[in-house]
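Selected chains from the complex are presented in situ; the others are not included.
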Amino acid sequence: MEELQKQVIAFRDERNWKQFHNPKDVALSLSLEASELLENFQWKTSDEALTINKENIKDELADVVIYALLFADEAQIDLAKAVQQKIKKNALKYPVEKAKGNKSKYTEL
Amino acid sequence: MEELQKQVIAFRDERNWKQFHNPKDVALSLSLEASELLENFQWKTSDEALTINKENIKDELADVVIYALLFADEAQIDLAKAVQQKIKKNALKYPVEKAKGNKSKYTEL
């Protein structure tokens, strides 16, 4: 993940784009890319979407991750560490013995 | 990134949640988490948001990445490879000599 982040930052800096990238606008772009990923599933089942739109789905998912890496850099977040801490928090919210085979939200477990 | 993905998948499988995780619903959840990240910036500047909401911003960003890793697993996408291929595509769409210091979309460069 560090290696990918370096490539994404190099891409940004070669184009001198950091000046445009305040965290609010990067979070907005991340949200737009997540919608573009979801758009591939509009009026479709998962199987239909993956059969017809696989290449675009791959690209949009990559864009989501690219913006996540840029956002982490802008907001000075160690992304790998943040993910690991969040998995631990989620494990407390969703203990295996309560959540196993259960799709309820933690507030309803 | 592989290591993180293993942890995320282990979390899912311990809870026997794969049965609920079709790609469409995972993409939908990813989009919701991206909105929750963005919500931290509602009616705020980047600085205000990062001062007040830093901890929540970190958590929501992590959730976005967790869903991206789950989605990649469901849709059988090699995420690191997809990101690197997308960076290459973006480099063709935004050549340094045209895009440097310019925030226009590639269709307007």
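By written order: A and B. Residues from 1 in each chain.
As a convention for this text, a residue touches a chain if its C-beta (ideal position, glycine included) is under 8 Å from a C-beta of that chain, and two chains touch if they have at least 3 such contacts.
Keep in mind that what you see is a predicted model, and the values were worked out from it rather than measured.
Depicted are 2 of the identical subunits; the complete assembly encoded in this structure file consists of 4 such copies.
Note that only the chains that are shown with their structure count from here on.
With centres taken as mean Cα positions, chain B sits 1 Å from chain A. Contact residues on chain B toward chain A in their complex (touch as defined above): 1, 4, 7-8, 11, 14-17, 19-20, 22-25, 27-28, 30-31, 33-35, 37-38, 40-41, 44-46, 49-50, 54, 57-59, 61-66, 68, 71-72, 75, 77, 79-80, 82-87, 89-91, 94, 96, 99-103.
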